[in-house]
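One structure, pasted below without further comment.
Every protein chain but one is kept in place in this view of the complex.
A and B are the chain letters, set down in written order, and residue numbers restart from 1 in every chain.
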Amino acid sequence: MATYQLNVNGQSKKVDVDPGTPLLWVLREELKMTGTKYGCGISACGACTVHVDGIATRSCVVPVSLIGTRRITTIEAIAQDPVGRTVQNAWVEKDVVQCGYCQSGQIMSAVALLKATPKPTEQNIEESMGGNLCRCATYVRIREAIKSASQQL
Amino acid sequence: MRAAMKKNDELHLNRRSFLCASTAAAGGLLVSLYLDFPAFAQEGSPAPPPKVYAPDAFVRIEPNGKIFITVNRLEFGQGVQTSLPMVLAEELDADWSQVVPELAPAAEVYKDPLFGIQMVGGSGSISHSFQQYRELGAKTRAMLIASAADRWKVSPNVCRAENSVVYGPGGKSARYAELAERATRQPVPNTVRLKNPSEFHLIGKKVPRLDSRAKCDGSQKFGLDLDLPGMKVAVVAHPPVFGGRVKSVDDKEARRLSGVKDIFEIPLARGTGVAVVADRFWTAKQARDGLRIEWDLSGIELADSSQLSTRFKELARTTGNVVVARGDDKAMSRTPAARRIVAEYEFPYLAHTPMEPLNATVRFEGDKAEAWVPSQFQTMDQMAIAQALGLKPEQVTFHTEYAGGGFGRRAVIDSHVPVEAALIAKRFRDTPIKLVWPREDDVRGGYYRPMHAHRVEIGIGADGMPAAWRHVIVGQSIVAGTPFAAMMIRNGVDHTTVEGASDTNYNIPNFHLSAHNPTVNVPVLWWRSVGNTHTAFVIETLVDELAMRAKMDPIAYRRKLLKSEAKKLHAVLDLLDEKSAGWRKNLPKGHAAGISCHECFGTAVACAVDVSIENKRPKIHRATVAVHCGLPVNPLTIESQFQGGIGFGLTQLMGQGAITLKDGRVEQRNFDGYTPPYIGDVPVTIDVHIVPSTEAPTGCGEPPVPVISPAVVNALTRLTGKRYRNLPLVAV
Partner (left out) sequence: MLSNSRFFIRSLLIVLSFLATWIVLTASAANEGRDHKKLSGDANRGEESATFAEGLAAWEQVYSVLTSPRCINCHTATNYPQQGDDRHRHFANVVRGGPEGQGVPALYCVGCHQEVNADSTGVPGGLNWHLAPLSMRWQDTNDKPLSSAAVCRAVTDRSRNENMDGPALLKHHEEAVLVLWAWNPGRRPDGTMRTVPPLTHAEFVNATRTWVEAGTPCPRTR
C-alpha cells in the first residue's frame, strides 16, 4: 500500500492503494467516481478514457503510481471545459446514446480530438475515434455529433 | 393475430388475450410460453383470463407535477425507458416534460403480457406492451377526469384533459398534480377509449431519449457502478473447460493481498469454481488470477472447433428431424445437374460482449434478500436467487439496474450470474456482494450464439426460380433441457435453430427443411436475432446467387420470388428501391451494391450496401435500410436501433469475429482476440426509411441484425466473383 496525492478535476485527492492499482479503479472505488467505465481492462475499448495533462489516457492500464502530479480530468468535470460542454450538448442533441456505457469514453476521446483538431476531416474522426468500442454501434451518430460540435467551435 | 388499429378503438378488458402463464408451485419453475407463432400454439388450452394491470403500479403523479412511469422492461440501449412512457403519456395526455421513467423491480404485475415472465427480448418491448401501456395511460386519465368531475359535480363527459390539466365547464381547470391523490381512490374503469392515431401528438414523433444527459455526464449508474455500505466484491475462478471441477486450490499468494476477505469453492451451473471476495474489484481480480487451481476434467467432453466443424459438416449431409416438408420430394431429382446448386455454410460461436461486464449484487439477510441486477429476465433471476438462498421469490426484493447492453447475454435461463452472486452472498450475512465477471471471463465463459453448419441443395426451375430447396441445419439447441423446451422444441428440433428458414416468405413450392441439434459441451444462448443470424445469411446469399444466375436485378428477383402475401417485405423492397436507386446506379469503379431482405419478429427489413475492398477487407461506404414495423412509435429510436443493429450485425463479418475452442478451452481472451466492429468497420452513413403504417407496432431490436452480413457479402461476390460461405470473413 502507498499513499498518493492525486489532482482530480482540479481537486487534490489523497488515496491509499497498492501502487499497481490502475487509475481506473482508484477513481471508481476509492473516489467513488463511477462515470469512467470498465469495459475490458486491457486498453482495447476506451471506456476508461480520462485526460491526463490533457492527453486522452486509458486509465485501466495506467497504474496510479505512474500518475504523479499530472492533472486528471474525468467525464464528471468535462462540462467545465467549453469544448467538453459543446461535445456533450451535441451528443444530447443528436440522440447519440443507446445503452450509454461506452459514451463517457467516447466523449472524452472526442473532446481530445476536437481540442487538437477543431475541424477534423472524416478520416481524422475515424482515426481518433477508431479505438473506442460501442457494441450498440452508435458510430453513425457519434460522427454526426462530432461534426456538429466542430461546427460550433 | 395482431389486430390492426381501427378507427374507434374501444377495448374491453375481456378482449382476446394471448397471455398464457402459469408458475409451478414449490420447487421448479415451469413457465409456459405462448409464442406468437401458429405452429407453437398450445392445443386445447382454454382462452386465458384477461390480465388486469393496476395503473398505480405503473404511474405515480407527484404533488410537484412530476409523472413517474414504471417501465416493465430493462433499459439496455433500445430506448424503452422513453418509448413505453411515450405510449402511456400519450393516452394519459400528460405533460411530456414532466415525465420521469423508472425501471420496474421484479414483480408479477410487470410480466410480459404475452410471455408471462418479466423480460426483455424477442424484440417485444413495444409490440407486447403497446396496448398495455395505452390502456394504462387511458385508465389513469379517466380516473383523473373522474376525480375532477367529482369535485366539480359535473359529468366526466363534459371534461377534457390536455397536457396534465383537466378542463371542465365554465373555465374550470385542475392540474393532474392536484388531482392525483384523489384520483387513485377512483375505481379503475373496465373500458377505456383509446385515441385514434390521428390524435397522437407524441406517438409517431421523433422524441429525444430521456436518459441522454445522464449517460453523457457520467451520472448514469449501471449495475457495475453500484456502491452500497459494507459492500464487498467477488470474482470467481471458473474452470478452463466447461463443467470442470476444482480438485485443489493453492491460495497462499492470493490471501496475502491486503483486502482479501475469503476464498472458497462454490458450485457453478456447470462444475465448480473458486470465489474470491475482497474489498475492491482490483484486489479480488488480482487474487483470483493468483490462485493456483488444479482442475478435475475427467469425463468431460473437450469441445474442439475443428473437430466440431467436421462433425457438423458430416451431419449436415444427412437428413435431420423434419421441420418442413412441402411439395414433391422428387422435384429435386427431376432437375438437371446443370441447374442444381449445392452449398455448404459454416458459422462459428459468437460472444455477445456487451460493453458492461456481467455483474449481479446480492445481500442475504437470512429471512429475506435484496438483489440488484441489470437483468433481461427479472422474475426468473429472482426465482433462481430465491432458490439458491432457500427463500421464496417474494422474499427477494429484486431491483432492475440500467444495463450497458445485453443482446441476449443477460437473459439466461439458468440465471447463472445472479445465482453465483447469491451463493457467495449466502456466506456473508447482511453484506452486499457484488459479483463481477471481468471481460476475460465474459469472452471465455460460454453462453454463445451456437456454431452452425448448413447444407442447401437447390433445384432451379427453367424460369430461374428455385423449384426445389432441400436444407439441413446443424446446431446446438438453446432451450433443450430447460423449462422453455416444451414450447420451443417440436419434433426434436429447437425452433430457434431454424427460424428465418422454416418460416421463409419466399415462394418455394418444394421445400424440405430438417435439422440436427447435437449435444456439445459448450453452453449456448440467444444472440440478438437468434436463428436469423445464420438462416438469413444462407437464404439471402443463395437467393442472390440465383438472381445472378438468372441475370435478374436482385431486387426484382426477390419481388418475383416472394409470396404475394408477404406485404411487409414487398413494401420494404419498394421503399428500398426508391431510396437507394440513385446511388446504386451511380457507383464508382471498384464499388458494388449488395441487397438483402428478411422478416423476423414481425418486422420486415430490406438493405442495400455500397461496398468496395480495401486492404483485403470490405469497406462499407453506405447502407440504406427500409423498415416495416407497423406503427412507428418513436422514429428516432427506431432509426437508432437500425443504425445500431446494422453495426452490431457486422460482428459476424469481422476478421476476428469468432469464438473457437481447442481441447475444450476457448482460445480468445478479450477484445484483442475477439474483435467486434469499431467505428471504421461501420458505414459512415446509414439512412433508415420507415414505411408509413398504422398497423400494430412490431419490434426493432433484432430485425436489423440479420440483413447486413448477407448484403455485404452479396456485394463482395459481385466484386470478386467468389462465394463466401464460411464466417467469419477472414480474407476477401
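To be clear about the criterion, a residue touches a chain if its C-beta (ideal position, glycine included) is under 8 Å from a C-beta of that chain, and two chains touch if they have at least 3 such contacts.
Not measured: the values here are computed from a predicted model.
*Asks:* For the chain left off this view, which of A:Gln11, A:Thr117 or A:Gln152 is in contact with it?
*Replies:* Residue touching the absent chain, from the options given: A:Thr117.
*Asks:* Which of A:Asn9, A:Thr36 or A:Thr57 touches the chain that is not shown?
*Replies:* Selected residue, touching the omitted chain: A:Thr57.
*Asks:* Just name the one of A:Asn9, A:Thr34, A:Thr74 or A:Ser109 that touches the chain not displayed here.
*Replies:* Checking the options A:Asn9, A:Thr34, A:Thr74 or A:Ser109, the one contacting the hidden chain is A:Ser109.
*Asks:* Would you write out the residues of chain A that touch the absent chain, in ascending order?
*Replies:* Residues of chain A in contact with the hidden chain: 19-22, 41-46, 49, 55-58, 60-63, 66, 109-110, 112-113, 115-117, 124, 127-132.
*Asks:* Which residues does chain B use to touch the chain missing from this display?
*Replies:* 289, 669-672, 675, 678, 680
As a working rule, only the chains that are shown with their structure count from here on.
*Asks:* If you average the CA atoms of chain A and of chain B, how far apart do the two points sit, in angstrom?
*Replies:* The answer is 29 Å.
*Asks:* Please output the residues of chain A touching chain B within their complex, sorted ascending.
*Replies:* It comes out as residues 1, 18, 21-22, 25, 28-29, 32-42, 44-45, 47, 74-76, 79, 88, 91-92, 95-104, 107, 122, 125-126, 129-143.
*Asks:* Touching residues of chain B toward chain A in the complex: what are they?
*Replies:* 75-79, 208-209, 211-222, 224-225, 227, 257-258, 280-283, 352-357, 402-407, 438-440, 636, 640, 643-648, 650, 670-672, 676-680, 682-686
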